[in-house]
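Missing here: one protein chain of the complex. Every other protein chain is in place.
To keep things simple, chains are lettered A and B as they appear, and every chain counts its residues starting from 1.
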Amino acid sequence: MRIVLLSLSLAVALALGSAVAQTVTVAGGAVGQELELTRAAADRYMQENPGVTVEVLEVPDLADNRLGLYLQFFEAQSSEVDVYQIDVIWPGDLAVHFVDLYDYGARDVADQHFPAIVENNTVDGRLIGIPWFTDAGLLYYRTDLLEEYGFDGPPETWAELTEMAQTIQDGERAAGQSDFWGFVWQGNAYEGLTTNALEWIASNEGGSIISPDGVITVNNSNAVEITDLAASWVGTISPPGVTGFGEEDARNMWQAGNAAFMRNWPYAYSLGQQDGSAVAGNFDVRPLPAGDTMGGEPAATLGGWQLGVSRYSNNPELAADVALFLASYDEQKVRAVEGSLNPTIMALYEDADVLEAVPFFGSLFDVFTNAVARPSTATAPNYAQVSSAFYTAIHSVLTGQEDAETALALLEIDLEALTGFPTGTP
Amino acid sequence: MTSRRRLSKTVGQVLFWILIAVIFVYLIFPFYWALISALKTQSELIRTPATYFPENPTLQNFRAVFQNTAFLRGLGNSLIVAGSVTVLSLVVGAFAGFALGKLRFRGRTPSLYVILAMTMFPQIAVLAGLYAVIRTLGMPALPSLVLSYMIFTLPFTVWVLTAFFKGLPTTLLQAAQVDGASTMQTFVQILLPLTAPALVTTGLLAFIQAWNEYLFALTFTSIAPTARTVPVAIALFSGQISREQPFGEIMAAAIVVTIPLIALVLFFQNRIVEGLTAGAVKG
Partner (left out) sequence: MTKESRALQPAKSRGPSKLARGEERTALWLLLPSFLIIAVVALYPFGRVVLSSFTDERFAAGTDLRGEFVGVVNYQRLLSMTLRQVPAVVDVDTGERVLRDGQPTFENPRLFLRRLGTSLPLDAVATFRIGGNLWVLGATSASFIRSVWDTLVFTVSSVAIETVLGMIIALTLAAKFLGRGVMRAAMLVPWAIITVVSARIWEWMLQPTRAGFFNTLLNDLGVTDGSYAFFQTAALQVPAMVAIDVWKTTPFMALLLLAGLSTIPGELYEAAEVDGASPIRRFFSITLPLLMPTLAVALIFRTLDALRVFDLFQVVYGEARYSMASYAYYQLIAARNVGMSSAASVIIFVIIFAFALFYIRALGVDRDE
């Protein structure tokens, strides 16, 4: 198969002339440092492979805008971009537009990566994207405040977190910090709420909304219980406005020193340690708390980015080579050391250079191995609507319009109509 | 004048100035808030309670904005697009306005309605179709923006200019024709110069609308990042790290893009009212 494809792409290369065929465009890395890292990696590839030009196309940083851009390329079946940086929730939806990387040599390297991500990126046995860097929800906590209020360590369960947050908040308020809150997270009605709520539910043994084999599991007593708990935070340990919070709203409050705990992605770590941050040197991260049910384990929603090769590329063989190069051990190491981007290759969490540069990575290994994927692959091409129905239902509980029991019963009916899947227990 | 009258006049004066002050604060305050937010340091920006004046004003955000090539390119693109939109809608609009306002022909009223009906097309309703047209024509991003912005600038331009031409005395046209001038000569040499105030007004309106447009710009320039206009560039502003949104810089950029527009408006201020007076109001 590979030989056939190789000779085919060579023929195409000859037919189109080398100038066209030997340029690979990578859409990815929108933002300052991330973009520079990608450019540097492209330069290294070009040094190793003279005659190939790798161009980096800047894409919007916000995932929704980025998807909008990609869809335009796909609708036009454009060959302009060869390699796409794709979000962890897109492989299912976009599978039709990508080649199977297993046909291009990914079989040899796939098992180096976290299995959960590889499974997420595999649609009908086809590897849609090679994992590039990952992301997962973390609990940020104030070490100084925990000590001040006599706690031995960060909370293990959500109930503990609720209690500790309340204690610290009451104490800080009494000390005159009238803007202080216990716990900030992402409660706006958007994809971010799906990731937050999935963490609560999965950690309380409430399943992952829809199981990978297509069973709607969201309507269960564990999910109801933890959702009700979350709703009780709003206005008590979390500000009433948390139901409008995104990542940056939570980080701004946290970084101003106005919160004891925060749920956020790893990006907030280095920003929080910068000069001028009110919390610099006074916080740490750990896996999110677990539910109180028997056997409840911390869960983090899987985020992060993959590299996929467009089906409309003029030279998929070369494009796949670039993609696999960018996602290789050495390249991921550079990105981890220089940009604190979380590798997807498991061995890198034991790499001495990486751990020296970013010490907190070591504690993340378990988080990533236990990360929960959103049900995007199973529900394709309806994931956007599934997620929208889910976060709308959760949001209605958080804002007090429905109780959790009713909201999840309603959600179950909606998901049945949307996907046609059966219902069941997690 | 009795003292009672004088008193009531003074009270009236005071109330008038209070009203003026309230209106002024209402109009200006959000702009002021954006300005001080741009001058604050990152840590002051997120501090509670918010400060009404920046404690340590810094130009850091403005410096960052002027070093942001995507933003500067956006400024350039916006100038090109909004400028071209203005010229194109004035040229096309003046032709149509003259025909509809001064010439007699069958189908005049329906023509006016067809053009006005364009105002009714929600941008979102034509987005997908328009995108297909642009792709079929193979138009680059900037010209495609200029063309698509006609959907909202042209109706207003035609409307105002039609009313304006209608208001010009028909004797002018007749006198010129008696002198042997063709209709077009009359239009270009005699009537058009008279419409200058209306051209300034509508041109400015078209410029501002094009400068502000977001939906089309976001959609049509996403494939061509170098063609992004300023609203898109600001909306896509990102920090050094993914997910970070540098709010101070966004506000600095907001100030930077607003000031030229305010200058423009100030410069043409009297003309705007003049143009609208003579034209639109007779609709």
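Heads up, the rule we're going with is that a contact is a pair of C-beta atoms (placed from the backbone, for glycine too) under 8 Å apart; a residue touches a chain by one contact, two chains touch by 3 or more.
Quantities reported herein were computed from a predicted structural model and do not represent experimental measurements.
Engineer: If I'm reading the header right, one chain is hidden. Which shown chains does it touch across the whole complex?
Structural biologist: Listed by label, the shown chains it touches are A, B.
Engineer: Which residue from A:171, A:244 or A:424 sits in contact with the chain not drawn here?
Structural biologist: Looking across A:171, A:244 or A:424, the contact with the absent chain belongs to A:244.
Engineer: Please identify which residue in B:96, B:141, B:199 or B:241 touches the non-displayed chain.
Structural biologist: Only one listed residue reaches the unshown chain, and that is B:96.
Engineer: In the complete complex, the non-displayed chain touches which residues of chain A?
Structural biologist: Answer for chain A: residues 64, 67-68, 70-72, 74-75, 77, 96-97, 178-179, 181, 188-190, 239-244, 249, 252-253, 256, 258, 381, 384-385, 388, 395, 399, 401-402, 406, 409-410, 413-414, 417 touch the chain left out.
Engineer: Tell me, which residues in chain B touch the chain that this view leaves out?
Structural biologist: Missing-chain contacts on chain B: residues 16, 19-20, 23-24, 26-28, 30-31, 33-34, 37, 45-50, 91-93, 95-96, 98-100, 103-106, 108-109, 111, 114-130, 132-133, 147-148, 150-151, 154, 156, 158-159, 177, 182-184, 208, 211-212, 214-215, 230-231, 234-235, 247, 250-251, 253-254, 257-258, 261-262, 265-266, 269, 272-273, 275-277, 280-283.
FYI, only the chains that are shown with their structure count from here on.
Engineer: Using mean C-alpha positions as chain centres, tell me how far chain A is from chain B in Å, no decimals.
Structural biologist: 40
Engineer: Contact residues on chain A for chain B in the complex?
Structural biologist: Its residues touching chain B are 30-34, 57-62, 65, 68-69, 72-73, 76, 78, 80, 179, 247-248, 252-253, 255-256, 258, 265, 267, 270-271, 276-278.
Engineer: Can you check the complex and tell me which residues of chain B touch chain A?
Structural biologist: Of all residues in chain B, those touching chain A are 41-43, 46-49, 70, 131, 135, 218-219, 222-223, 225, 236, 238-245, 247.
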